[in-house]
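Only one protein chain is missing from this complex, and each of the others stays in its spot.
== subunit A ==
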Amino acid sequence: MRDLPGVPSRRTFLKASAATAVISTIPLSSQAATPTPPVPLDEYQPKTLSPVEWAFVMAAVARLIPSDGDGPGAIEVRVPVFIDNELGGGFGSAADWYMEGPHQADASPLRGYQTPLTPLQIYQQAIPVFNEWCQNTHGKIFADLDADTQNQALASLQKDEMKINPELRDFFTLLLQNTKEGYFADPMYGGNHGMQAWTYIGFPGARASYKEWVGRFNVQYPLGPVSISGERA
């Protein structure tokens, strides 16, 4: 570790700040100081997904970003809530996208999103197809399989071993993309609960002011994240 020559070092101060949680002396907004505990996921009422779809998403994201090991899993940061929200909004309905026909869903993947279906419709139609494949191949629908078999089944889905209808072929890509979005997006969208994913990797969220840190080479930024609504972690 080193500092720029001639630049007074604040490193010691800032490291001390982090270690002793000096940031807690910054006044918290009343909203941030009294967070309402969220509804537990097993009691959560999905707004967009059906019970079978919700069970699939719960099971799938738990394998895509598992809970074991360092860092939160998708379940701890409430990714399923994020996905339920996004599929119920403009993303799920492809509100911004050009959806006029004719469609050529089996075109080369390099040519982008070509299915006539919206992301929500892809989830709704692909989950039963995948569940049926899991039933036929592994004896149970996806959510009822053990974790290792679920991992195998997702790998099969990723490699398209079931030769899914081209209109649904973006399903795994969407699922994985939405899972990572829910892991790392601002908590106001329902995922990244408590900014745990940001804390895990060291992203300060919406702090967005680092003038004094430009020249501090190879020194870890010490402050934890803030969210757009003013939460701190």
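A few comments on the model shown:
The rule is short, and it goes like this: a residue touches a chain if its C-beta (ideal position, glycine included) is under 8 Å from a C-beta of that chain, and two chains touch if they have at least 3 such contacts; residues count from 1.
Criterion: contacts and distances are computed from a predicted model.
Chosen from "GMC family oxidoreductase", "Probable peptidoglycan glycosyltransferase FtsW", "Potassium/proton antiporter" or "Electron transfer flavoprotein subunit beta", the protein name that UniProt gives for the omitted chain reads "GMC family oxidoreductase". When the full complex is taken into account, the listed residue touching the unshown chain is A:Val219, out of A:Met162, A:Val219 or A:Ala233.
On the side of subunit A, the interface with the absent chain consists of residues 1, 63-66, 68-71, 73, 90-91, 94-100, 102, 104, 107-114, 151, 154, 158, 176, 179-181, 184-186, 189, 197-198, 200-211, 213-221, 228, 230, using the contact rule stated above.
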